[in-house]
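Okay, handing you the structure first.
Here the complex is missing a single protein chain, while all its other protein chains stay put.
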Amino acid sequence: MTQARGIRVLVWGENHHEKHDEVPRRLYPDSMHETIAAGLRSLLGPDIVVDTATLDDPEHGLSAERLEQTDVLFWWGHVRHDAVDDAVVERVHRAVLAGMGLVVLHSGHFSKIFIRLMGTTCSLRWRQGDDRELVWTVSPTHPIAAGVPHPIVIPAQEMYGEFFDVPAPDELVFVSSFSGGEVFRSGMTFSRGRGRIFYFSPGDQDYPVYHQPEIQRVLANAAGWAFQDRPRDLPHLAMHRTGEFDTPREWNGEALA
Amino acid sequence: MTQARGIRVLVWGENHHEKHDEVPRRLYPDSMHETIAAGLRSLLGPDIVVDTATLDDPEHGLSAERLEQTDVLFWWGHVRHDAVDDAVVERVHRAVLAGMGLVVLHSGHFSKIFIRLMGTTCSLRWRQGDDRELVWTVSPTHPIAAGVPHPIVIPAQEMYGEFFDVPAPDELVFVSSFSGGEVFRSGMTFSRGRGRIFYFSPGDQDYPVYHQPEIQRVLANAAGWAFQDRPRDLPHLAMHRTGEFDTPREWNGEALA
Amino acid sequence: MTQARGIRVLVWGENHHEKHDEVPRRLYPDSMHETIAAGLRSLLGPDIVVDTATLDDPEHGLSAERLEQTDVLFWWGHVRHDAVDDAVVERVHRAVLAGMGLVVLHSGHFSKIFIRLMGTTCSLRWRQGDDRELVWTVSPTHPIAAGVPHPIVIPAQEMYGEFFDVPAPDELVFVSSFSGGEVFRSGMTFSRGRGRIFYFSPGDQDYPVYHQPEIQRVLANAAGWAFQDRPRDLPHLAMHRTGEFDTPREWNGEALA
Partner (left out) sequence: MTQARGIRVLVWGENHHEKHDEVPRRLYPDSMHETIAAGLRSLLGPDIVVDTATLDDPEHGLSAERLEQTDVLFWWGHVRHDAVDDAVVERVHRAVLAGMGLVVLHSGHFSKIFIRLMGTTCSLRWRQGDDRELVWTVSPTHPIAAGVPHPIVIPAQEMYGEFFDVPAPDELVFVSSFSGGEVFRSGMTFSRGRGRIFYFSPGDQDYPVYHQPEIQRVLANAAGWAFQDRPRDLPHLAMHRTGEFDTPREWNGEALA
């Protein structure tokens, strides 16, 4: 429980809408990724060290060295998924399987990295119609739901609805409803290899969702949950000789066979 | 796959509202349990044999002999949960753990048998407000969802909302939304012992939900899913001698050590 | 429940060991895939129609037309995973997500199709040491475990051990132990898209496992479980207009708003 160092988070943003579209620029003058990063810093203080990276950085800001120094990667992308280099996707994939945490946000459901990790189409229903979204906690013991109102009210948001084509999650944390009547499994955890993944759907370039303190609380909780203070280790094919784990031990003062 | 005999279903109804209250009497002149039974018969034909029982029958119609001849028990109760004899609850509990299927409907969430099987309070949010309920399939490969529209539209229904205090289900099949904005895990499977349990929330004495063909389809599917054509066998403490499973066999023409 | 037609199964075999190696040739003179197919036919009779295909067939015997006419595909591969054409893997992947069942056997854990569906490395521990494998049922209500002894005794088998790097299964059906002390989650179900997947580890080219009636029973059960009698439908991004599901209905003799 004693935590020796801050969690090193890297918030990755596609950073396209903030440069090209009026509404996102007005809502997120510092960009979406910097807004997300600022929310994490304000809630977690010295328990977290947050950096950001974008699509336009060399290697998209996701060099091997940087990933090695990242405990939890947040991912926001939307219209430029195809522009992400396959070699970088492969690198992120391996980092997750070796133990890096990953938090995939909203339209990141169609990112190359999420589709690769899920193995499914990751498609869903959607509608841009200023629906009110209510985010209900269905797993109240989950650390990602700690301190979160029930429900979180998002006054206006893009609708994401079922069927959301992902594997059944390890844990279903949040379920959302929308004014139009749709439902969505909006907060889900998945373990893949040695890494922990959280998908969270609220958040869109056209709505100020990431300014809401409740949403920032979820993201801060997710950073803590996805963090594992262990050496990275990609699962690999292991040859196993008989008896290698069978070290003799004492029991009751005598050696055991 | 070849099924030699029809599934023997017993639909149990509290049968209180149908006798005492005007709206249920008008909506369900043949009673709720008979309406449910008729729907099962019409959809499954010779694949099913359906009988009914009520609270007022001797032993509530749930004698040991009858339970032995029941493959799947449907349970509808609401205001008379306390009137169900503890010895009968114990008997049904053992039958489920030994392999009988159980389908718990709507307000049956507060029945003694469901609370005992879940180990939790089974409480929830509710409101009687003529909400429209939409029942969305989130597990499209599940046999209980076969042939079911997405969503099922229930024009008016009592609201049941989260947090629904039950264990995380083995499989989450349906999630409902209500006009008021609430969500509910409305179709869930649980295995307990050797028995299969399905909880399905749509259905209330004040709404004609059990007359909807889509709802009848879900219940017919549930009967098929909960049915297991095996001898009953209550899990029990088993003493295990070393090597009793280690029967010698041939391999490659020679006896194996 | 009434099943109008036999399940159309296609058993795919790499068919390399049977041609090149002495022990597999002796154990499986008709090839492994034909042995598996014969077991399915003998247990399921008219409920099943079984065909086979191999790596050396044109398009590996997995043309679009053939997949369309396949309800459940069994997959056995080992040393030639890399020889499977990526376009065929893509085709099988889409078929599974659209609703085809898939049963992956033993060393198929490293097949391209399984790795793609799982999103992980699918690596494991192993040792070829004539271990006795015991296959224990931990989900006794599961149809794949129906009629299966507890445990299944496999006199000699290659050892597969944990950690097996796959996502947590939807349902854990079997857990195996080996003489050397290792354990393995040897029977697991996964849903991906609209398709059902079963992974089953017993079975190796150097042991007569597929001749064991208990193993054949598991495979026959798996064919029934993975089969879905629905039209294929690949999940896709769906645009959703408000109210399209909101068809007016009658309630209590009056039209509902």
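A, B and C are the chain letters, set down in written order, and residue numbers restart from 1 in every chain.
To be clear about the criterion, a residue touches a chain if its C-beta (ideal position, glycine included) is under 8 Å from a C-beta of that chain, and two chains touch if they have at least 3 such contacts.
Note that the coordinates shown come from a computational prediction; the quantities given were computed from them, not determined experimentally.
From the options B:Arg116, B:His150, B:His211 or B:Arg232, the residue with contact to the chain not on display is B:Arg116.
If you put the hidden chain back, the residue from C:Glu34, C:Asp47, C:Asp71 or C:Glu182 that touches it is C:Glu182. The chain that is not drawn here is touched, among residues B:Leu124, B:Ala145 or B:Val218, by B:Leu124. When the whole complex is considered, the residue among B:Pro29, B:Pro149 or B:Pro167 that touches the unshown chain is B:Pro167. Listed here are the chain C residues that touch the chain not shown: 132, 134, 136-140, 150-151, 161-164, 168, 171-172, 175-179, 181-183, 185.
Contacts to the hidden chain, counted on chain B, fall at residues 97, 116-121, 123-127, 129, 159, 161, 163, 165, 167-168, 170, 180-182, 190-193, 234-243, 245-246.
Taking the whole complex into account, chain A touches the unshown chain at residues 1-3, 7, 23, 26-27, 44-45, 47-48, 99, 132, 134, 139-141, 143, 146-147, 151, 153, 155-156, 170-171, 191, 194-196, 207-208, 224, 228-230, 245-252, 256.
One rule holds in what follows: only the chains that are shown with their structure count from here on.
Our note on geometry: chain A versus chain B, Cα centroid distance of 36 Å, whole angstroms. Chain geometry summary: the mean Cα position of chain B and that of chain C are 29 Å apart.
We define each chain's centre as the mean of its Cα atoms; on that basis chain A and chain C are separated by 31 Å. Counting partners per residue, chain B has 132, 134, 139-140, 151, 171 as the residues that reach two or more other chains.
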